[in-house]
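Every protein chain of the complex appears in place save one, which is left out.
As written, the chain order gives the labels A and B, with residue 1 at the start of each chain.
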Amino acid sequence: MNNLAEFFHMGGYALYVWGAYGLATVVLSYDLIAPSWRLRGLKRRLALRHTHADSVSQP
Amino acid sequence: MKPRRQRMIFVAVMLLGVALAGVLVLQAIGENMLYFYSPTQIKSGEAPANHTVRVGGLVVEGSVRRETQGVTVNFELTDTAERIAVVYTGILPDLFREGQGIVARGRIGKDGVFVAEEVLAKHDENYMPPDVAEALETARSGGQVKAKP
Partner (left out) sequence: MWYWFHRFASPAYFYRFAGKAIPWLATLTGLLLLAGLYGGLVLAPADYQQGDSYRIIFIHVPSAWMSLFIYVVMATAGGIGLIWHIKLAEVIAACSAPIGASFTFIALATGSLWGKPMWGTWWVWDARLTSELILLFLYFGVIALQSAGEDKRTASRASAILALVGVINIPIIHFSVEWWNTLHQGATVSKMGAPSIHTSMLVPLLIMALACKFYYATSLLMRARVELLEREHNSNWIREALKNHE
């Protein structure tokens, strides 16, 4: 337990070390999530448009 | 000439032009990109007088004197050739210690003492655990490396 507290304390540099890793996590996660959201939305819209086009051309 | 050939030449010429421009600009900037002067340069008058300049060097071992009251500290900086006395009032970075590389920003006073407004520590590119550093230090000073218990 003492070890864990020491680990999070980072020799007094906790704010800087965890700040740096927290910031990197936020930026890199967003960087991955943003395109996957865009892909999902785009796929849905394109699929809708294609089924619409198919139903018009094949009565 | 095929258009692809033309585009290739266009890119090549552009890269060459940019490289040439870069070299010329770097030549022109030259010394102005220096972040700090060395004590030798200060002593030989290379740094502009009555201007805020930066001086960088190692804190001379045993030269650090803290005044009894307040946070004013006196120390000397060296580039191993020349020395310059520095006085500074304020909070020092964690890495400040004797033998450490630092960069001070301020002016040269009339008495030749550099009055610093800001002191930054410059650390080196070596990273190692404390026991390794200690062993290296012992080896350098000619002593035997202590066997670990």
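The rule is short, and it goes like this: a residue touches a chain if its C-beta (ideal position, glycine included) is under 8 Å from a C-beta of that chain, and two chains touch if they have at least 3 such contacts.
Here the structure is a predicted model, which means the values were calculated and not measured.
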Touched by the hidden chain, restricted to displayed chains: A, B
Which of B:L26, B:V71 or B:A139 contacts the chain that the document leaves out: B:L26
Listed residues B:R4, B:K110 or B:R140, member touching the removed chain: B:R4
Footprint left on chain A by the chain that the document does not show: 7, 10-13, 16-17, 19-21, 23-24, 27-28, 31-32, 35-36, 38-39, 42-43, 46-47, 50
Hidden partner interface residues of chain B, rising order: 4, 7-8, 11, 14-15, 18-19, 21-22, 26, 33-38, 56, 91-96, 103, 118-130, 132-134
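Convention: only the chains that are shown with their structure count from here on.
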Chain A-chain B separation of Cα centroids, rounded to whole Å: 40
